[in-house]
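Yeah, one chain of the complex is gone here, protein chain that is, but the others are all in their spots.
Letters A, B and C name the chains as they come in the text, with residue numbers starting at 1 for each one.
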Amino acid sequence: MVIVMNEQATEDQVEKVIAALTQKGYDAHRSTGTTRTVIGVVGASKSPLDPREFEIMPGVHEVVKITEPYKLAGRIFKPEDTIINIGDIAIGGRAIVLMAGPCAVESEKQLDIIAASVSRYGARLLRGGAFKPRTSPYAFQGLGEEGLKHLRKVGDRYGMAVITEVMDTSQIELVARYADILQVGARNMQNFTLLKDLGRIRKPVMLKRGLSATIQEWMLSAEYIMAGGNHDVMFCERGIRTFENFTRNTMDISAIPIIKKISHLPIIADPSHGTGLRDKVIPMARAAVAAGADGIMVEVHHEPEVALSDGPQSLYPEQFAEMMAQLRIIAPAIGRTV
Amino acid sequence: MVIVMNEQATEDQVEKVIAALTQKGYDAHRSTGTTRTVIGVVGASKSPLDPREFEIMPGVHEVVKITEPYKLAGRIFKPEDTIINIGDIAIGGRAIVLMAGPCAVESEKQLDIIAASVSRYGARLLRGGAFKPRTSPYAFQGLGEEGLKHLRKVGDRYGMAVITEVMDTSQIELVARYADILQVGARNMQNFTLLKDLGRIRKPVMLKRGLSATIQEWMLSAEYIMAGGNHDVMFCERGIRTFENFTRNTMDISAIPIIKKISHLPIIADPSHGTGLRDKVIPMARAAVAAGADGIMVEVHHEPEVALSDGPQSLYPEQFAEMMAQLRIIAPAIGRTV
Amino acid sequence: MVIVMNEQATEDQVEKVIAALTQKGYDAHRSTGTTRTVIGVVGASKSPLDPREFEIMPGVHEVVKITEPYKLAGRIFKPEDTIINIGDIAIGGRAIVLMAGPCAVESEKQLDIIAASVSRYGARLLRGGAFKPRTSPYAFQGLGEEGLKHLRKVGDRYGMAVITEVMDTSQIELVARYADILQVGARNMQNFTLLKDLGRIRKPVMLKRGLSATIQEWMLSAEYIMAGGNHDVMFCERGIRTFENFTRNTMDISAIPIIKKISHLPIIADPSHGTGLRDKVIPMARAAVAAGADGIMVEVHHEPEVALSDGPQSLYPEQFAEMMAQLRIIAPAIGRTV
Partner (left out) sequence: MVIVMNEQATEDQVEKVIAALTQKGYDAHRSTGTTRTVIGVVGASKSPLDPREFEIMPGVHEVVKITEPYKLAGRIFKPEDTIINIGDIAIGGRAIVLMAGPCAVESEKQLDIIAASVSRYGARLLRGGAFKPRTSPYAFQGLGEEGLKHLRKVGDRYGMAVITEVMDTSQIELVARYADILQVGARNMQNFTLLKDLGRIRKPVMLKRGLSATIQEWMLSAEYIMAGGNHDVMFCERGIRTFENFTRNTMDISAIPIIKKISHLPIIADPSHGTGLRDKVIPMARAAVAAGADGIMVEVHHEPEVALSDGPQSLYPEQFAEMMAQLRIIAPAIGRTV
């Protein structure tokens, strides 16, 4: 942190700022220029500082944070890429992984039909919601444990790993019994109780970006999980909320190269939620891979027009096949494979 | 819902849309114009319809929702204002209520000093966080049950009702034992598990607006609580996230008259979080009252410079007194009192 | 500007940064801490520095700007309030001024009916568009010079000053011939050619905030006009673009106390465009006055249902009267009059 004093700041005001820092256990490093004084806050940080506490002190012009508030999730802490292994699937390695399946698990039969086709075309992970967060209390809320059982059974049948959402601390134990990766939904990205409890398990977690979460807040939510001891965290960009309402959300493709630079954790892209429109899913999946994503998660349904949720953003199985063919052409441009 | 067909839509396409509606248990009301056909969806709604399901059917130009997805929270369901009574405090009545206290409960002594002054100046409810949602896992997380005990004891001492945040389903029973109103924080506005469980208790709930929540989503989150049987819900506007970063959030004052029109539930304004800057709290409290808010919640601290959280947005007790004096002048402009 | 070096930065990297600063004519003030080096950029600034130029130099951790880029528009340059006088009207003084009239000038008769009533109820300035910026090329574009003549004639008849929009440099001379204040619309806030040319005239300018303009960009646009020699500039908050679409725009009421603090220029609030909904105009006008606005601009029409533009956000004359009565109650809360 750097504290910049006013040009008119008195010696007394400067000393009070330094005293406040010292009292909080920080070293203050003063440098007096010709026109103003700048105080650098150095040394070990024992407790986090709120810059605004200093902004309101007399004589202070501006306060600037200079250290990232995250540690474990950052590349400075761990320069090499984290690779998360689930059986023979390596997330974050050279191969881009595909996660596909229906928005919601509706029945074992539905799941079987979809898994059969997407696994044939190259998907390694099966997705599907058993617990569904729905904006309206009157919408379909998921099959619960029955859905988890279908996921596990069908995943095993086709040699696929299973990823599904956990909505609340009370569901962690249950979901972890069936799933290989636990997904935290966008609306729960800052459900800190849930994040803390996920830090105590030993299964990978996929953390979706909140609708209005900055990249720094997203990093800090990963930090919550990692601080508990669970370092197998991957991000998932799924669109942010902006003024544009042509698409359901605005997919922030630039978050992909940013995360790859500041963090060692893998990042997945979800163009189904990112756009909400079936015919935009494939172009955005291509864009995400071209930008450097470690994986793609898409919703696929054999009969989207009768799907219980999000049918309009689900691909048909043959579209999924077409998408895979295109991604295979693009991946070598950045030294990767699909 | 109204389904507008393309000008080139065939008779067969129109009939397929009608068949899909009928199959889902809706009545389709067709009206054929000179250039295009419009299908009105009328009758009783058994299950919610996703407009996008119809948008992707051949021949469909556009689908428009015409009924609000909320019921219990809307003025159509209940035209007269809801008044929530806590002892002799009536929230939503003619008198505007003031909720004040520190951001976080730090000790009984701290709380006592603050409560003594704000109650003297007219605050009827004592606020203070015992469980704190913090963006960083390394920040102060609250005193937990000890904080709740302080709140109850000090509140009783000064004849104040007590409001505090509940962060997770597992805390409901505990928090409800001490508090008069349970607060749902902005980051939990769409924690649907928590909302559902709050629907089962019989204590009032204050629902803060999510950082990027539309007014309709906010109404639906209230609906979640009410659908469970708990109708004592009040809203709290606390700023939304925009591109402007001069303030911590952009307080959406217009949400106040909007909620007052579409809902019968009370709405409180929180200018402390709405702006994040002490010297903007009083002007925005005045604006909120002028716009029709049923109450104001502010953070007050006798020593904000040493507060464990959010000191820079906390008022000094004497500023609280000054604010009260100004609000007393403004309230009569809209036929109310402070 | 403060340049913060990495903890691992080499002596050579530090020296290159200092050399780059020196070459650009700045004094670099180095302070070496135990863990890192911080370089303060002091001395007279000859040309503006782009912080990003330094961010990309090897060894640099972060660059922070510490001086506001505006000068003439800031309170540091001129601590006392600017009062803009037009005849006996003082904008920015103790009395809050009211500007009212139709969205677009449609005829002399229309303008006369509206001006007669709003002036009777206390409006001192007559507003009305002669040149209309319309999103669609197929919408009504205004009466042009004929409209300006109506404005001047009717304004003089009722002793009102006249404010109207100028859309392009080529219109300045014409508009300035008839109007007392020239208005720059939101979509032109960064039309720098227009701003520069307005700096050369000697008539007051009202600068509306752009739909996605930060407060700092808004200040800099005022700076463009002032740098040309025209210091009679007032701001107008008229709503920003956010994700919320219940209202046409989200009126940023907090911009009012912010501008009052950082600038000496007056600020007007326009709740008609700020909300786009007639029944939200009065609550938001009350809020703006309570927050400290120096004036209110509203659209008033005696027959809004047949208005050529923006009828749905125009007040009826009797609503204008009601609003004035409420504002008269609120103004004393902040030591002002209406």
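Assorted remarks:
Quick note on the criterion: a residue touches a chain if its C-beta (ideal position, glycine included) is under 8 Å from a C-beta of that chain, and two chains touch if they have at least 3 such contacts.
What you see is a predicted model, and the numbers here were worked out from it, not measured in a lab.
From the options A:166, A:251 or A:265, the residue with contact to the chain not on display is A:251. Taking the complete complex into account, C:211 is the one of C:76, C:176 or C:211 that touches the chain left out.
Residue positions on subunit A in contact with the hidden chain: 212, 214-216, 240, 242-247, 250-258, 261, 274-275, 279-280, 283-284, 286-292, 326-327, 329-330, 332-334, in rising order. Against the chain not displayed here, subunit C makes contact via residues 20, 47-48, 50, 52-53, 55-57, 69-70, 133-140, 167-170, 187-188, 190-196, 211-212, 217, 220, 223-224, 227, 241, 276-278, 304-305, 309-313.
The chain not displayed touches subunit B at residues 2, 4, 27, 29-31, 33-36, 38, 40, 42-43, 61-62, 64, 66, 212, 241-243, 245.
FYI, only the chains that are shown with their structure count from here on.
Judged by shared residue numbers over all numbers used at their interface, subunit B and subunit C contact each other through mostly the same positions, with over half in common.
Remark: subunit A and subunit C have CA centroids separated by 38 Å (rounded to whole angstrom).
Distance between subunit A and subunit B, defined via averaged C-alpha coordinates, is recorded as 26 Å. Residues of subunit A found to touch two or more other chains are 212, 241.
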